[in-house]
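Reviewing the structure listed below.
The complex appears here without one of its protein chains, the remainder shown in place.
Think of it as A, B, C and D in the order they're written, each chain with its own count starting at 1.
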Amino acid sequence: MKYLIDALKNPGGYFASTPLSVVCAVFAAMFFVFTVVYSFRHMSGRKGLWRYYIYILATFLATLGILFSANFLLLLVLWGFLGLMLYLLIGFGREEGTPESARKSLAIIGGTDVLLLLGIVLIWSIRYGSTGLPGFLRLPFAGMGIQLDTTGSVIAYLCLASAAFAKAGAMPFHTWLPDTARDAPVPVTAFLPASLDKLLGIYFLARVTLEVFVMTPAMNTVLMALGSVTIMAAVMMALVQHDLKRLLGYHAVSQVGYMVLGIGTGNPVGIAGALFHMFNNTIYKSSLFLAGGEVERRTGTSDLARLGGLVKAMPMVFAAFLIASLSISGVPPFNGFASKWMLYQGVISGGGTLWVVWLVAAMLGSALTLASFMKLVHSVFLGQPSQISREVIESREKTGFFTILPLAVLSLLCIGLGVIAWKIPFADYFRPGVGGELHMPGIWQSGPATLVLLAGLVIGYLIYLSGSIRKARIVAPFIGGETLEKNPDMRVSGVDFYRTIREIGILKVIYRLAEKKLFDLYEVLQKIAAGFGIVFSFMHNGILSRYLLWFVIGLAVLCIVLI
Amino acid sequence: MGRTIIPIGPYHPLQEEPELFTLTVEGETVVDIDVRIGYNHRGIEKLSEMKTFENSTFVVERICGICSTSHPFAYTRAVEDVFPMEVPIRAKYIRTIIAEGERIHSHLLWLGLAGHFLGYNTVYMWAWKLREEILDVMEILSGNRNNYAMFKPGGVRRDIKPEDIPICIRKIESILPTLDMLKKAVLDDPVLHARLKGVGVMTYQEAIDFSALGPTSRASGVARDVRKDSPYGAYQEMEWDMIVTSNGDVFDKAVVRILEMFESAKIMRFCLEHLPGGEIDANIKDVPPGEGIGHIEAPRGETFHYVKSDGTNRPVRHKVRAPTFMNLPTYKATVQGETISDATIILAAIDPCYCCTERIAVKDTGGRILYGGKDLIQLSREKTDRIKRRMGVR
Amino acid sequence: MSLKLKALLKSPWVFHLSTGSCNNCDIETLDCLTPRFDIERFGMLLAGSIKHADVLLVTGSGNRMSVERLKALWEQVPKPCLVVAIGTCAASRGIFKDSYNCPQPLDQIIPVDVYIPGCPPKPEAIIAGVVKLIERVGGSQ
Amino acid sequence: MTREEVLLDFTSRFHEDILDLYDKSHSRVYITVRPESMVRIGTYLFRNLGARFNIASGTDMPPNIEILYHFIVEDINLLISLRVLIDREHPVMDSLGKDIEALNWIEREMSELLGITFTGHPDPRRLLLADNWPEGVYPLRQDYEEWDEKADRTRGV
Partner (left out) sequence: MTFVYLIVFGFAATAALGLVTSWIDRKVTARVQYRVGPPFLQPFIDIVKLLGKETVIPAGASRGTFLMAPVIGLAGVVAAATLFWVNQFFEGGFMGDWIVAIYLLTVPSLSIILGGFASRNPLASLGASREMKLVMAYELPFILATLVPVIWAGDLSISGIIENQSDGITAGHLSGIIALIVALLCVQAKLALVPFDIPEAETEIVEGPLVEYSGPGLAVFRLMKNMLLFTLPFFLIILFFGGMRLNGINILWTLLEYVGIVALITVIRNTNPRVRIDQAVRFFWGPMTVLATAAVVLALNGI
């Protein structure tokens, strides 16, 4: 209590502001506004909306708290609070009952919160072990520079990193994310897992890596390996998904890989790239989720097999979705490319001996991202309309202003941040946060390049003008003389686009294992727990004394372990 | 989930004739297939009932452009079977020469198209270049490139001039080395192996169940060839081999066809060299009442004609069964489980000829030869020359 | 003659439609592509999709089923597009005049620009026909 | 088995079902059988004797419709044509296509061109005729008449 009063008296010791936290806070505020605006329409008609808005507000405030916190313990408390908020917010995805995924995310995030606590304790014991409890409460979240030379410090780093990973959704703590994306209401997904959690996780990881610890090459390699694996594995899983939101959820995981990779380079360029990528990711990912949410609201489903051809019903949403898709796939000159390019520079100059591996994983990951987004674009917006889509198109409902506004702003940001590249956001905000000399081996002049691309578009348009484009005639598609109207089955749904890939060699085995959830930490632990459960049910037979006996034995074992 | 119908046809570059195959696919894998034919049905069986026995030959010739020998051959044999009667030995030899020439040109055509379907346009061009030589031989022998108009009940319509024989033999000999080269190019290409081997396998039992015919069944190990089983024409006069392979995949079907060309060339050469003298026509006047069946081995398999006569000069019923009619349904056994890319080549591998399948030619009452092919050809040839001169092309 | 029309005449891409033929005309049409005749000399190519076609080569006697599709396809062709009826069947149904499944001659279904008679016309005749058509179109402008 | 053995075996086995046997030549035999026993005989020929199915040809011969099922026993070069006569007014026949794949299409064809109903056929759709072809008009019947008023029979060479 005393320290709480102390803290209130003297906030400077507990809160601090860095350029990075300021820009993060600005973004968080922006997403907060968008989410609320978007929710007006999307969430209308649901029960307990006041609770929903309070949760959102609380989440936002807690986020601000974390961003400006300069104290580990304060951070820990708010961190845990966010996890709880997420749990509560996921619950709004259903009319009644809390979905399994909410429990899953609470378990994973809560579990890593415990690791976070452990890590903090370890740091305290390394640094201020002698000063006792007061020192623990005052443990500052800045400039410690702990060397990663002892087992304790390595474990402490890994614990903190795990918490960051779980929050951001990097492997191996990613599994809550796709499930959450499927179950939670879209604004929640866009707000928390896609934006704020990423922001916080990567922010935390960057600060821990840069300020609390001094990285070693080995730890860098571990981070980069984790990042690369996250990129590849998540994107491969995303390729074969057939639910819109789940697919986006896997991409939320995959993109974290880039950031982890960037931070793992330990190179100022890489870290700056990672932070830049984090912002870009929150922008286009929110845009994607919001657009996807609109699709789901209008059609009532997010199953790709039942969607298609929606571009006629919602051209604006499609445009935003396409821009965000191109952005996430790293097509120049959108913002995704700018940050990925920086990341690659970091990897090339700071990737160590295995830089080729990381680089190729990241670049291939981006091609695969493009592939899965093309699948989405086809099976949701383009291609032939499904039954549901046809009804939606015929209803002629206009997309609401509150839906368009966030999408439009986000799309503009996608283009804008890409074209001005890192010049403004980077020079003013990330660079002070990162420090060090920035040397980039390559060249990317987004301004001239954009001009050239624009010129290409103009040339194409001129070619069109010289042709007969203005008096275009609408005719039936050519499918060998048959008509689509008579054959509604002649519809490529896009769900099975990459089945061929799935059935190639070793991938077949991996996919089969992944479907059995063998790579899902939570499920595996649950299975193990279920195995224990069988033993337990054998052991408890309903007699109180027996329970007592087990309880005592357990206590004894616990004591022995702890001592 | 995710099932889609992919149409192949009716107007599709894969097919010369319109047919609609609907492939039900999951991803790229074909799980079901259905076919809708009838885009080519012209009612030839009915037409044939309206024409005299003599004129029906021309209708039958136009069942199919590629089989323009097989159908008249089977038809004339059916009419001759009504008596039954034998045709003069020289006519038999001439018929055999024409039939084998057609087999070579048909197989080359198939080979070229198969290459085309696989995107291997070089094979397509080479095979068709070679085919032109055979067509030249046919033009020398019959005066026409395709619809030869050589057959009539009781014999042949046109004799082979003795001075043409050495020219033809030379031509046939000249194509053999190129054919050999083509054979090596096709059969030794590793990419082709990867593409064709083990694809669209039809087992022996399936070949029996579907009563598959010709090279399609011979590739599955069914050693059946009408030329051997119930000899006709001059086939029993010489030695030749029936080509049988056992895998039943697309590659084997190609192998059978390519090797058969060599046999055909052998037969053709033998017949030309040993052409006996004598009449070429038995001059049938009236066809007695009765029934006749003629079946011969066309390039694609057995062609079957059934003719019923009531003593007038027109058939009461003329039933035509082209080999594709029996071969085509085998797609059910061969295509399922393959990919779309393979489906197209599997469909092509049975050498489908839908115009045959949808014959039902009807006999025509008229009796006039509706189109004197030769005259028109002559006209068009002159026209072409004129235009060529005008355009300055060679 | 405008540049675009000139270009059209120098690069006519043909699409081949069979409406119930004996295949011979179709084969001879394909033959035009092959080494001996090689219509690519004149810039002609066989188009895969009807939307790329400048010239429709129609063969066959107008079978009921294909004629229905032919009408629909004619709508889909980007104009200007020329129609060439190849073979006696396409010109007048020839031997199939009385067939129950070939009710109408081709030119009652879609407008035909040029007829190339013959059963089948030789590849030379087909090329000549198309060339004549080109000359006619070029001359009338 | 020789030709004589096959024929003897066949006639003795299906003595009851055979109405008439016409031994035309050494490779052609025409056997008239009862319609109701056709499936049994056809299956026996195809499965047990190893005959290949050639084709079936239906002919409209008022007052009957005659179907000839042609099978060939290739080892002895014998073409066996099984003749079945069914009533023209009620042309119903048991389907062989449900047992033997090879007969699937020809039965579809006969049913649309001659109007024969094959009971038990697995896939009784149209095979050749256009979708707009009227029901109940069978082109291969002797009394077929032009039904399409748009038809133009004047042009030809």
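The definition used in the following text is that a contact is a pair of C-beta atoms (placed from the backbone, for glycine too) under 8 Å apart; a residue touches a chain by one contact, two chains touch by 3 or more.
If you're wondering where the values come from, they're calculated on a predicted model, not measured in any experiment.
Novice: Relative to the complete complex, which of the depicted chains are touched by the chain excluded from display?
Specialist: Output: missing chain touches A, B, C.
Novice: Which of B:V31, B:M181, B:A194 or B:A223 sits in contact with the chain that's absent?
Specialist: Counting the whole complex, the residue in contact with the absent chain is B:A194.
Novice: For the chain that's not shown, point to the residue among B:E28, B:D209 or B:D351 touching it.
Specialist: If we include the chain that is not displayed, B:E28 is the one touching it.
Novice: Give me the chain C residues in contact with the hidden chain, please.
Specialist: Spelled out for chain C, the touching residues are 2-5, 7-8, 10-11, 34-35, 38, 40-41, 43, 48-49, 51-52, 54, 76, 78-80.
Novice: Can you list where chain A touches the absent chain?
Specialist: 309, 311-312, 315, 318, 322, 326, 330-332, 337, 341, 344-345, 348, 356, 359-360, 363-364, 367-368, 370-371, 374-375, 377-378, 381-385, 441-445, 448-449, 451-457, 459-461, 463-464, 466-469, 471-480, 484, 490-492, 494, 497-498, 500-501, 503-505
Novice: Which residue numbers on chain B touch the omitted chain?
Specialist: 4-8, 12-14, 28, 115-123, 125-126, 129, 189, 191-192, 194-195, 339-342, 344
Criterion: only the chains that are shown with their structure count from here on.
Novice: Could you see whether A-B or B-C has the larger number of C-beta contact pairs?
Specialist: B-C
Novice: Return the distance between the CA-based centres of chain B and chain C, expressed in whole Å.
Specialist: Here the centre of chain C sits 24 Å away from the centre of chain B.
Novice: Indicate the whole-number Å distance between the mean C-alpha point of chain A and the mean C-alpha point of chain C.
Specialist: Computed from C-alpha means, the inter-chain centre distance equals 58 Å.
Novice: With chain centres taken as the means of their Cα atoms, state the distance from chain C to chain D in Å.
Specialist: About 39 Å, centre to centre.
Novice: Please output the residue numbers of chain B that touch at least 2 other chains, ranges allowed.
Specialist: 10-11, 18, 38, 41, 43, 46, 358, 362, 370-371
Novice: Can you tell me which residues of chain D touch two or more of the remaining chains?
Specialist: 129-130, 139, 144, 156-157
Novice: Looking at the complex, which residues from chain A come into contact with chain B?
Specialist: Touch residues, chain A against chain B: 242, 305, 479-482, 487, 489-493, 495-500.
Novice: Touching residues of chain B toward chain C in the complex: what are they?
Specialist: Residues 10-11, 13, 16-18, 38-44, 46-47, 50, 58-59, 62-66, 68, 109, 112, 124-125, 128-129, 131-132, 145-147, 353, 355, 358, 362, 364-366, 370-371, 373, 376-377, 379-381, 383-385, 387-388, 391, 393.
Novice: Considering only the defined contacts, which chain B positions touch chain D in the complex?
Specialist: It is residues 37-38, 41, 43, 45-46, 81, 84, 208-211, 224, 229-230, 291, 293, 295, 302, 304, 306, 308, 316-317, 319, 321, 325-326, 328-329, 332, 358, 360, 362, 370-371 of chain B that touch chain D.
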